[in-house]
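One structure is given here, and the rest of the page talks about it.
Of the protein chains in this complex, all but one are displayed in their positions.
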Amino acid sequence: MEAAKANGKILILAEDACAYPGADAAGQGHMSYSANTYIMRVKAAVLFPEQFYLDCFHKGIAGIIIMSCGVETPYHGAYEALARRIDRVYALMKQEGLDIRRLRLTAICTVCTRAFIKEVQQMQDLVSQLGPPGSEPAAAAGAA
Amino acid sequence: MAKKKKPEPKTEPTTGGKVGVYVCHCGGNISDAVDVEQVCAQARKIPGVVVARDNMFMCSDPGQEMIIEDLKSGLVDRVVVASCSPSLHETTFRSALARAGANPYVYEQANLREQVSWVHHGPAATSKASRLVAAAAAKAGQLKPLAPLRVEVQPRAAVIGGGVAGLKSALELAQRGQEVILLEKSPFLGGQVAQLDRLAPLGETAARIIGELAAAVLQHPAIKVYTCVQVEGFEGYIGNFKLKVIRRPPGGGEYAAQLSTLSQSGQGLGEFVPFVGLMPASIPETQEDIHLEAGVIILATGMRPYGPRTGEYGYQKFPQVVTLPEFIRLLAAAPPGDTLALEGRPIRGAALIHCVGSRQIPGVHEENEGGYLNEYCSRTCCGASLYAANLLRENYPQTRIFDFYRDIRTYGRGQEELYTQAAHNQAVFFRFEAGEEPQVLENPDPQGPPLLVRVQDVLTFGEEIEVPVDLVVLAVGQEPNPVADLVEKMKIPVAADRFLQEVHPKLRPVEVAVAGIFLAGACQAPFDVGETCAAAGAAAVKAAAILSRGYVELDPFVAEVDLSKCQGAGACVEACLADGALTMVELEVGGQKVKRAQVNPVLCIGCGACVAVCPENAINVQGWTLKQFESMVDMVVSDEYLEGA
Partner (left out) sequence: MATPKKLSFDALVLGGGIAGLEAALNLAEQDFSVVVVEQDASIGGKMIRLSKVFPTLDCSSCITTPKMAAAAHHPQITILTYCELQTLKRQNGGLVAGIVQKPRYVDAEKCIGCRQCEYQCPVLVPDAEQGGLAARKAAYIPFSNAIPQTALIDTANCILCGRCAKICPTQAVDYFEQPGEFTLTAGAAVIATGFEMIPLKDKVQYGQGQIPNVITALQMERLLAPHGPYNRVLRPYDGMEPDNIAFIQCAGSRDQSLGLGYCSRVCCMYAVKEAMLLSGALPLADITVYYMDIRAFGKGYEQFYQTAQAMGVNFVKGKVAYLDPGENGAVKVRYESQDAAGGVQVAEHDLVVLSLGLVPAWDPQGRCVLSTAGDKFIKTVKPKTSPTLTDLEGVFVAGAAAGPKDIVDSIVEAGAAAMEASRYLTSVSSKQ
C-alpha cells in the first residue's frame, strides 16, 4: 500500500469511442502495465472544467492522462475545445507550482495498444520521479 | 415482419442509495488475479452499498437471476457489476435490470478483467479492483433513471431535386410505403442526365432511364411532385421539418431554350424530350406559397458540368472547341456517314482533352472565375469521353480521334473495356503532365484543319507533337449546383471542394451534421448514374428507417439544466458544439423575468462541452454528471473502505 502511495495514482480519462476500447485491447493482449492507473470511461473529455484537473491533483492524483480520440472524435469540434482547455489548465498548474507534465493530452485509437502502454509507462516514470503533486521544487514547475 | 416489443423503461424516481455490487470470477479469469472475496468484503464498507455478492459467471442465467431477485425484493435499487469490459456485457446487464422491472440506466460496470486481472498481478490487482468497484458504486449511487428521448416523426419525406438521384430516392421510399414530396426548381424532371444521350459504358439511353424513373414517380400515388419551386423557408429538426416553398413561373427567360425545344418536339406533358427532360405539369401562371411538413429531407440537388473560362483550351475563342455535353448533343443530331459532319462541316480529326476543370493543382493551375480550384477528379469524364470516342470511331470510321489525357481512370465495371476498345478503334493517345496541358491554337496552315493541338507527349518521352484537328472536345468535370442559399438555411456543412459534406465517409456516408437530412447523389461528390442511384438508395434507406418506425429514439445521455442553480450566465450556449441545442430563454422566477439556459434534447449530442464552462455546475450530461466523476475520483484516492475488511 505504502509503495503504491509513493508511486502516486494515475488517472486516465479514456474516451468511449476509441481509447477505452484501446485499453481493453491492451488487456486482451495481456500487456502488463502498472496497477496504480485508474481508467474512467468518459464520452468526451471536453466535459471536464479546468478545476476538475486541479482538484484531482489536490486530492493526490499524481498524474492524469487524457486519452482522447483526437480529431477523430465523434463530437465535432470537441477535440479543439479540449485542447484549448488543457492549455488553460497548464497555465493554472504553473501558477500553483505543479509540473505540467503531470497532465497529458493524447489520442489513442481502438487498437493503439502499444501507444497506450507507452503513455502509461512514461507517466509512471514521471510520477515516480516527481513524487506526490505539490512536492515539486518551484524551479521545476512548468518545465517541459 | 417480426416486431420485437421493447419494454418501456420505468422512469419514476427510485429511492436511491441502495447499491448492489456483483463481482464476477469469470471462471478464474478474474479470480485468479483478484481476490474476489476481499473485493466483496471491501465493497460492503463502501457508503451506499447494501449488498455485495460474487458468482462464477455473472453473465450466466444464475448470475443475472441473482441481480433480478435483489432488485425485485427491493433490497437494491442500483446495480454495479464488476466483471469484464462494459463493451461486452453492458447491454446484457441493462436488459437484466429491465427484466426485473428496474430502469436500465441505474447500472454501472466495473472493468475487472481487461483492465485489472489481465494486466496486473499480485496484491496490487485486488486493491485496484476494490478501488474501481468503489468508484463504480459511488457513481451508481447517484445515477438517475433515464428514458430514451422519443420524437414523433411526420410520416413524409421531402426530396429536394428532380434529377436521377431525387427520382430514385422518391421512388424507393414510395414503394417502401412512405409518402414523398418531390421538389424541383426547374419545370423539368431529369436533371443533368436528361442532357445526355447514351451512357457509358453500356450505352443505355438517358431517355429510357429518365423516362422510366419519372413515369414511375408520376404514377405513384404516394409521391407529390412540385416543379418550378424554390425553398424559401426552413425550420425544425429531425421528425419535424417545416419548409416554406414558393412556386412561381420561371423569370427572365430562364429555361427558354429548353421550353422552345420542348414545344418544337411536339411532345406533351409527362413525355421525355431529349436534352430537355420531362415536364410533368404546366408552368404556373401565378406565384404560390406552399407550406410543407416532413419528417426527413433528402438533398438531391445535383451537379452541373464545369463551364470552361473563355479562352481555356480555346473555348469560346474558336467555334470548333466544344465541351463534352455539347458534343454529345451535336453527335446525336449528326447525319450518318463515313466522316462525321457537324453543321455541314466535315470532322476528319477530333481531339479529346481530359481533366478540363478537374484535378487542378494549387500553384500549377489558374484559378477559376470564382477564385477556386477544382482539385478533385470528376470521376465520370474518362469513361464518358472514351465512350464518345468509340461511338465516333465506330459510326464515322473516317473521323480520327486524338485523346489527350493525364491518367485514364476507367475504374468501373465495363469501363476498362472502353479503354481497350478505344485503343482497338485506333484512337491515338497522348499523355501530358499537370501544368503541361495541351495548347489549342489556330492552325497556321490555311489548307489544313482550323485548329492545332500542341502537346509535350509523355508516351514518346516528352516529344513535342502538333496535331491538326477540326474539332476539340473538352471533357469537362462536375461541379456542385450552386445551392448556397439552401444549405445556409439548413446549416449543412460544405466541404472545401464545395460539394456537400457528409458526417463521415464510412461511418455515416449519406448523413449530414443536421440529423434527419440525407445526401443523395452528385450534390455530395461527382458520381455516374449507377453510383448516383446507389447513393439515392442509401439515403432512402436511412429515411425509411425513421419513417417506418414513426418515431426517433435518441440517446438519453443529453445535457440537462438544473434551474435551481442556473444563473443565466450563458457560457454554456457559447461553448455548445451542436447548433441550436442550447439557447437562452426568458423564464419567470420568483416574479422576476430572468434568462436561463434551455436544452433542446433532440439536437444535443451529449458531448458535455457546456458542462465544463458552467460556473455553477448547473448543467450536466445525464448519466455522466461532473459530480459522479468527482465522486469516482474521491473513491479512487480514498483508503477508508480498504482497511480492516
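In order of appearance the chains are A and B, and numbering begins at 1 in each one.
FYI, a residue touches a chain if its C-beta (ideal position, glycine included) is under 8 Å from a C-beta of that chain, and two chains touch if they have at least 3 such contacts.
Predicted, not measured: the structure shown is a model, and the values here were computed from it.
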| item | value |
| --- | --- |
| Touch with the omitted chain, as defined above, among B:D338, B:E375 or B:E394 | B:E375 |
| Candidates B:I68, B:L213 or B:A389 - the one touching the absent chain | B:L213 |
| Options B:I181, B:A540 or B:M632, residue touching the unrepresented chain | B:A540 |
| Sole residue of B:T410, B:N481 or B:N620 that reaches the chain not shown, by the stated touch rule | B:T410 |
| Residues belonging to chain B that touch the chain removed from view | 1-4, 6, 26-29, 56-57, 59, 87-88, 91, 164, 168, 172, 175-177, 199, 202, 204, 209, 212-213, 358-359, 361, 375-377, 379, 407-417, 420, 431, 458-459, 461-462, 497, 499, 504-507, 509-510, 524-525, 529-531, 533-542, 544-545, 548-549 |
| Interface residues of chain A (partner: the chain not displayed) | 17-18, 21, 25, 28-30, 69, 72, 109-115 |
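Everything below uses one rule, namely that only the chains that are shown with their structure count from here on.
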| item | value |
| --- | --- |
| Centroid spacing, where centroids are CA-atom means, of chain A and chain B in whole angstrom | 34 |
| Residues on chain A engaged by chain B in the complex (per definition of touch) | 1, 4, 9, 11, 20-21, 23-24, 26-28, 30-44, 46-50, 52, 55-56, 59-61, 75-78, 81, 85 |
| Contact footprint of chain A on chain B as seen in their complex | 85-87, 111, 113-116, 118-121, 124-125, 127-128, 131-132, 135, 513, 557, 575, 577, 605-609, 611-614, 621, 624, 626, 629-630, 632-634, 636-637, 639, 642 |
